[in-house]
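Can you read through this structure? Questions will come right after.
With one protein chain held back, the other chains of the complex are shown just where they sit.
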Amino acid sequence: MILADIISLWNSSWPAGLTMLLLGLGFAVVLLIASERLKVLQDERVERVFAALPNINCGACGFAGCQEYAKMVVAEPTLLGKCFPGGQKTMERVAGILNLRISNSHAPKRPVVHCRAHTGDRTYLAKYSGIPTCTAANALANVQACKFGCMGFGDCKASCKFSAINIIDGLATINYEKCTGCTACSKTCPRELIEMVPFKYDIMMTVACRSQENAKDTKTFCKVGCIGCRLCTKQNDAFEMAGNLAKLNYKKYQPGETFEAAMNKCPTGVIVYRGKGAQPDRPAEQKPQKEAQKA
Amino acid sequence: MDRAYILIMGFLSVVIVNNFVFTKFLGTCPYLGVSGRLDTAFGMGLAVTFVTALSGILTWLIDFYVLVPLGLQITRYICYIVVIAGAVQLVEMYVKKFFPPLYKSFGIFLPLISTNCVILGLCLFINIWGTDNLLEVAVLSTGTGFGFAVAICIMAAIRENLIMVDVPESLKGAPITLITAGLLTLAFMGFTGMIK
Amino acid sequence: MPVPKQLAVMLSQHIGAICKPVVNKKDRVTAGQLIGSADAFVSAPVHSPVNGTVKDITLCSHPVLGRAEAIIIESGEDNQPRRPCADKFGNSFDTGRFSPEQIFDAVRRAGIVGMGGAGFPTSVKIRANPSSPIHTVIINGCECEPFITCDYRIMLEWTNQIIAGALLIGRALDCKDIFIGIEDNKPKAVDAFRQAVKDMPVAAGIEVVAVKTKYPQGGERHLIKSILNKDVPAGGIPPMIGVLVNNVATAAAIAEAVIFDSPLTYRPVTVSGSGIKRVGNFYVPVGMAAGELIELAGGLTDDAVKIILGGPMMGIAVADLSTPITKTSGAITILTEKEIGGSRMRGKETPCIRCGRCIQSCPVNLNPTRIAHAVKNNLFETAGQYYMSACTECGCCSYICPADIELAGLIKTGKIFVARQKKLMPK
Amino acid sequence: MFNKVKYFIEQSWLLLVTSFLFGLLIAVADAAWSAKVEQNKAEKLRGLMASLISDANSFEIAIPAAQIPSDKGPVKTDIYKAFDAQGKCIGFAFIVVGTGFADKIELVVAVDARCEKLFGFNVLSSNETPGFGDKMKNASFSSQFKGAPAGKLSLIKIGDSGKIDDEIVAISGATVTSTAVINIFNRSVISVKKQLQEKGLLTNNGG
Amino acid sequence: MAQNIIVSPSPHIYKRHSTRSIMLNVIIALVPAMVASVIFFRTRAVYVISSCIITCVVSEWLCNLVRRQPSSLGDLSAVITGIILAFSVPPALPVWACVIGSAFAIIVGKMVFGGLGGNVFNPAMIGRAFLTASFGMLMTTWTVPATIDKNMPTISPANPAAMTQATPLAWSKQAIKARNIEDTSKKVTTSVANSMLRSSFFGSRGGCVGETSALALVIGGLYLLITGTITWHIPLAVLISAFVFSTIPYLIDSTAYASPLFHLMTGGMLIGAFFIATDPVTSPFTAKGRWIFGIGVGGLTILIRTLGEYPEGMMFSILLMNSVTPLIDKFCKIIPAGGKPNV
Partner (left out) sequence: MADENPVKVNYLDALTAGLWRENPTFRLLIGMCPPLAVTTAVKPALTMGLSVIFVLVCSNIAISLMRKLLKPHLRIIMFTLSIAAFVTICDLYLRAFAPLMSEILGAYVPLIIVNCIIIFRAEACASKNNVWFSILDGIGSGTGFTIALCIIAGIREILASGTFAGIAVMPRGFVPWAAMQMPVGAFVLLGLLLGLSSLLTAKRTN
């Protein structure tokens, strides 16, 4: 009885099974040939990035499938984070592959803004009522008295694909937790205030000023500008003078007491720490000596 | 009725009146995903047109000459999908090897769409419509793909403009695209009844 | 007009290489003495307008010419303001006395730069170049920007001098076709030139053309279109089609330089606008602070809100009144809130309604709204596809836009940005 | 060669095995359920026919694969004969198609045994706009066909839809659909009548 | 002194007009048609127009509120949307339907795209299309104008007391449909439709609230042209192409197809050509693009009127051309004077 049933079932279903088998066979041949013939030599990173993507070819990234996106993102790291379905995790993995995060081998470059003047610290000659971008404002002379400092319209912020820059009270401030070091901001700032600095440590010291004006002008223009007094250079030779401005030579960067001393000696407090978890800047008015005593 | 007339009307019908995206809601994922830029959208449209034409014809042939005579309709879906995927891959290989410029303009989209709704949907609808001659199948398949191409190109041009306007943050991307598509279907309603 | 106490003469008064200072701090200088030498070909030397002492040589920023060294001169007691020399030009005049070389040398020595605004060294422009010969010279007397009248004044008062300059340019380039283009809202100037041409036998070949009054008629490509009905290639310059355009003041300066060998240290400047107490034209030494000139004109009114170096369409707004006058600054315009308009004062744009007015108004046939919006959204490639680089920054589009969008400003920003990106590229 | 085959099998055996297994699986499912599917279809058709010919008890195919004209040329369909409880033939029913406003319309049409009066129609499948053409399913439109003469019908725009005659009042706002339905009747009923007559299947005197 | 000095990019002077003044001009130009509508449809017109305007304004205000934006009502564009929507619906449309249509027009047609300037489609036409799709019956029920032209035929001899009456376009559609009917007793010819030309000119005919009076619309249109609010390209292109495309069938069979003049005067043709197709936001901005757009609108309108299912095609043709406007803009790039720069 049961046997007969099974036999009849078999009889009625083997053609379907056979068709499928044939199809499978044909397909296996095609794909095998395809996979052998079409092996294209590729950047090994592309393969790895591709492997990290969800591979559903949804097109959400705006490219023709995951393979294409992998290729593009390797070539242009700012495209990171376009994979919608993959979300945060995929982005992190891809970032890992492309070394966009801090890796141990060499110091990753991170941006620092060479200005620390907030709105209240600056002198304004007039009200700017034009296009609210730094590039536009920079084309005019008198947006603010200081022709070197941050204007705070946030072109850099707009260029950062990782929302790592905030304009805090008129000053571009980098959130080092989010920054991937993609250099977009440093290419954008029309005043070239953002420098990519090798972050050997989580926190790095920097001279947060770019003003080439003489001491008198700098003082009238800005409460916290570098006045070129050379005090820092006397503490540590990593500090060098470039015209009216002190500069930190990061090749000689080796934090220590003399560094701290240089920082504390600076009368206007332009030497500051930047990086993950750096202390807030010293208020502009405070006398440096007092600060040193407290510390 | 005149044969050519039927063919032309059939073509126009699937392009404008019964556009697959607007009335059958097929291929929505690439329609949302790849409509960001006009050149990409155009390539995608070309690729879809090509693949619909190819797979519409192929699956119809298989259905008509193999599956129905042998009484194997139950394996229809599997056959369709496998045939489509296989054919598309073969063609992709071929184009890539022998027509590199062509491959650049639309070949890269081929793998993206081989397992896509429009294609399988078209094959199924051709089956449902009960079309019984190859020429008609070819015209309808091409028309369907062309309809998709038209729809996605219009959308891409619109979206290229939309990036320059202040669309609410939460509606950016897929939501606004869907709404625009909805309004497009309203506009396309004007063609109803023009083609029987 | 008194000679100012102190001058800040920028060592970069022009497009091209910055001059080297040839005087030192505390040196005494005399009027007309060379103080900045130009070694590069595309450059123009700088001279002291007054007798005095060099007080300092310091970096100084200028809104138009950028940051360069300036020589600060404290003027001495013995100064007489310089007088225009127009009355020395009579109806008889002979260009044959000068060879093209001589003219070139004189112009070069006098440090003449384009006074129509761009500040390109004139010597370079009038140097005959066999590979692209100039067949037509146009003297630009349009002065199309509202408020500015200094060119008009000199056209009336220095008519013969300008014609002499035009002839000298023609002589330098060995070119017979000379046109003087004047907007038809200045009929007196047109008549003055027609009369002068009739009176001066050597000037018989010069044609005085009254062109339509329509901003930016004074832009060289529009002027050439109006007079010769020729198009300058987009992004190109007139010499490409064999035409040279010079401002009337430049022509006058050339005449003075060649005939009297005197350097360019003074220029006519219009001070106007309803924000100034006394509107007028002044013959001003280069290096004078804008603020001082404004004081001469009676000072600012209480409702003045904008100080513009140049005219209201293309000038640059400044706030720092110590900004020095340069060879290129033909005007200072002071505007009040009423002239600017309330909504624009606030700098608040509203959404573009795609009305297309900016497109219709653009004299070079661009699509300003597209370019500006692309720039706003950082789509510089798109902006390039709409020929951003061909924009002459005339400002017509911003002027007309009902939605108060700073189209010209955005386009300018985009050009700056792209230039910057290009500069960064090789790295 | 052997190596190649071996490599191939190594790479692809899983695909081959699973495709075979899946083939069997669906075949089994089909074997188990296909009867039910057929039955569903038959029941649906029967249900539709029965709702038109209210006294019908059983149906049987009168003319298999008869040719019935439609606006796209003739189509093949079975003509059913309906019997009442006593086994008397009380009518005929058949499926016809036509082009509506949006897409194909498929109707089940029933006529009485003498092919003189209509029993009406039921919609087998259609894709008309809801709120417009879709209203053809409503009684207010379809009941006009119940008892109408099996001859040429015509469409009027305004009239009394309660009156049963050869004038059918259109669904307002959906003239196209209404026309399509009437065309379906006008084309098919006469042709069916002729075919039935030819085969001598019409009960002429109520018998 | 520094306090009141401002700096900003050039230029520093501007033409004295604004979005608001342009919109105000459009509203002024719509006044004659509004007066005409009140004359012909009395209180119905007042209800419809006021409910549409109020809903549009309130919806826009609500959207601003939700997005925490400053109010954008000042630009008056919402008022225009309300008026145009009201003008393009039948006078008998109930107030609740006006409210739904206006809300849809503003919210889905405009505000989701970011408000003024962002929308792809004409908001008023989107509202109307939504109403047509939703409440087809209501949108094709026409009231007789209060001041009826006695010569106008009523819809059906069978029902002489009907409150509704066919519009001229409906008659012309009937004529087209009757083209192949042999039975002469049922034949409708265009002579009926053509006889309505006079009443169409002044406006005493059935139709949408604001479209009936050709005279009032032309006055408004001329006002727009004279004040430079719109350019002449689109209206001219629409009218010319409609004229040309309607002449062709008219020459073939003048008893079935209405005369070109008829097509220009009836339906939404004039209001569409002067007020709707010219909506700057949703039409191309180059002169060449405007020509293409206008020709498309005119041609499609006539195509739908003669071949399509609907008696009127203005709305659909405008929406269709709106949808390709970005494409037109993309391909009608203007070449700068002096040729393309090589950079």
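For reference, chains read A, B, C, D and E in written order, and residue numbers begin at 1 within each chain.
Rule of thumb we're sticking to: a residue touches a chain if its C-beta (ideal position, glycine included) is under 8 Å from a C-beta of that chain, and two chains touch if they have at least 3 such contacts.
Predicted, not measured: the structure shown is a model, and the values here were computed from it.
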| Where the missing chain makes contact, among the chains that are shown | A, B, D, E
| request: Check the options B:L7, B:V91 or B:L171 and report the residue that touches the missing chain. | output: B:L171
| said: Of the residues D:N40, D:N138 or D:S154, I need the one that contacts the missing chain. | reply: D:N40
| For the chain left off this view, which of B:I81, B:V150 or B:I163 is in contact with it? | B:I81
| message | To test your reading of the contact rule: which positions on subunit B touch the chain that is missing from view? | response | 22-29, 32, 74-78, 81-82, 85, 115-117, 119-121, 124-125, 128, 168-171, 174-179, 181-183, 185-186, 189
| query | Mind pulling the subunit E residues that touch the left-out chain? | reply | 97, 100, 108, 112, 130, 133-136, 138
| message | I need the residue numbers on subunit A that touch the omitted chain, in ascending order. | response | 24, 27-28, 31-32, 34-35, 51-52, 54-56, 58, 60, 84-85
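Operating definition for what follows: only the chains that are shown with their structure count from here on.
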| Of A-C and C-E, whichever chain pair has more C-beta contact pairs | C-E
| What is the distance in Å between the mean C-alpha positions of subunit D and subunit E? | 44
| request: Give, as an integer number of Å, the spacing between the C-alpha centres of subunit D and subunit C. | output: 87
| query | Which subunit B residues reach two or more other chains? | reply | 74-75, 78, 165-166, 192-193
| request: Spell out, as numbers or ranges, the residues of subunit C touching 2 or more other chains. | output: 316-319, 345, 347, 351, 406, 409, 412
| Could you list each pair of chains that touch, in label order? | A-B, A-C, A-D, A-E, B-C, B-D, B-E, C-E, D-E
| remark: Per the touch rule, the subunit B residues reaching subunit A in their complex are 29-30, 32-34, 36-37, 40, 43-44, 70-72, 74-75, 78-79, 82-83, 85-86, 89-90, 93, 96, 108-109, 111-112
| query | Hey, which residues of subunit D end up touching subunit A in the complex? | reply | 8, 11-12, 15-16, 18-24, 26-28, 30-31
| field | Residues of subunit B touching subunit D in the complex | value | 1, 6, 18, 74-75, 78, 129, 192-193, 196
